[in-house]
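Report on the following structure.
Here the complex is missing one protein chain, while the rest keep their positions.
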Amino acid sequence: MLLEVVLKTLFILMIVVGVFAPIMTWVERKQSAMMQDRIGANRADVAGITLLGLLHPAADVIKLLTKEDVVPRGANRVMHLMAPVIAAVPAIVAFAVIPYGGVYQFGDHTLSLVVADIDWGLLYLFATGSLATYGAVMAGWSSNNNWSLLGGVRNTAQMISYEVTMGLSVVGIFMVFGTLKLTDMALAQDQTFRLLGFIEVFGLGMLPPWLDWIRLPNWGIFLQPLGFLMFLTCIMAENKRPPFDLPEADSELVAGYFTEYSGMRFGLFYMSEFIEVAVISGLLTALFLGGWAVPYLSQDTIIGAIAPIFGDGLATIVCMVLHVVTFLVKVIVMVWFQMLIRWSLPRFRYDQVMDLCWKILLPLSLANVFATALVMLAVGAA
Amino acid sequence: MVPIEHVTALSAALFTIGVIGVLVRRNLIVILMSVELMLNAVNLAFVGFNRVWAGTTEQPLLDGHVFVLMVITVAAAEVAVGLGIVIALVRNRDSVNIEDVSILRW
Partner (left out) sequence: MTVESVLFYAFAGLSLLSALAMVGFVRNVVAGAMSLVVTMISLAGIYVLLEAHLVAVIQIMVYAGAILVLFLFVIMLLNLRSDDFGPVRPWQGVLKVVGAAVALGIFVVLLGVLPDTLPEVAELPEGFGGFRVIGVSLFTDYVVPVEVAGFLLLAAIVGAVILAKRSID
């Protein structure tokens, strides 16, 4: 039992910290280079082999580890040293509740591919997310530098504001699925619904049976399109990457709250940002894009189709691998999408960020909750 | 689980620390934080008592938890107004020391 948990934790840590974060630095460089008509990272080589610049992450790590770790004069030493760790921890622990595979039956052993299958998974994510503020706050305040301090102040205001709308924008999702448990949400998204089913539900007439074939996967993005857009906006603002990078705004604040950091401590801030991108993608996938579900092919369908060929045990394993791969593909697509946004849009002005949150997203998310409730009442799902 | 008496004793200790903070410190922000600490001590007592009495009824008894949620709401409101006062104070007096705002005590 303990071994199982340890293995699951190691798997997700290996994927996210060991593979995703380093590769993402490379992808980001290549992506930005492509969008700006440059070549991008291609210099790091071992005996002339560059692997398209894939050696750059390794070179970065070596460089960061061997650099001097500077604490500026007048800084609060303890807090300055602690801040990067505090910034990295919430990002890493968030993956504990995101399911990267379904529930599988091997004989009498049930395997659920999530580290911690808790009833209030979504609330856990919000709780860890709200603690993510402290790393930046401590870094900004303890550096004894005005740019850092300004970055810290901006960071707190932005994080508090967007947490409110982020919470409200997913209320619709857990109204629709009726649970806060991320594994149950993923299970519900393994199904499909009839696109024209609302005509029957509202009593507008009966559908001919051949129209039953027009179906959509039961994904959050189809049930809550507005909620998806708002949640994407809010969570990108929480991550403090462009176009919401006001706490670190290079052209105004040098590097914002981590101006005074060097060596691996700077690297930790950098890495936690990339891990957060992966967490965001995982969360968006689990909530809105069906999680590990293969569209139109539910778990039973897959196992039923291949069980005669492979036998039950092997069919379950094949299905499991298929689900994990589907999840990873969706996460990679979302990561790439975030990078596309990051290199396409210019930075917002500070008042625009606040206006977007309090004057547009907050009323919209409240309206979304209200509309969802009305529709659910009319459909009789409540 | 430990006996609930230990939980309530912890709550009493935290409350005492909060009271001392309000009495001893002169920084308005620290005083506000001490008030928060007192509210938290009370919340802990509520949750502890709720844990004891919950097992005695058929229906889940949740009055303590609901009360804690209310206290947290009130605390949030209190902090918003309190910090508003702090900001106004710093604008007018350039200080957060409560001895600098003793104008009523002429």
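The letters A and B name the chains in turn, as written, and every chain counts its residues from 1.
As a working rule, contacts are C-beta pairs under 8 Å (C-beta built on N, C-alpha and C of every residue); 3 or more make two chains touch, one makes a residue touch a chain.
Fair warning: this is a prediction, and the values are worked out from it, not measured in the lab.
Student: Which one touches the absent chain: A:Ala59, A:Leu123, A:Leu195 or A:Leu229?
Tutor: A:Leu123
Student: May I ask which residue of A:Leu64, A:Leu180 or A:Leu253 touches the chain that does not appear here?
Tutor: For the chain that is not drawn, the touching residue is A:Leu180.
Student: Residue-wise, where is chain B in contact with the chain that is not depicted?
Tutor: 1-10, 12-21, 23-27, 29-30, 32-34, 36-37, 40, 43-45, 47-60, 62, 65-66, 68-70, 72-81, 83-88, 90-91, 96-97, 99
Student: Considering the entire assembly, which residues of chain A contact the chain that has been omitted?
Tutor: Looking at chain A, the ones touching the missing chain are residues 76, 79, 119-120, 123-124, 126-127, 129-131, 133-134, 137-138, 140-142, 149, 152-153, 156-157, 159-160, 163, 180.
Heads up, the rule we're going with is that only the chains that are shown with their structure count from here on.
Student: So what's the Cα centroid distance for chain A and chain B, whole Å?
Tutor: Taking the mean C-alpha position of each chain, the two centres sit 35 Å apart.
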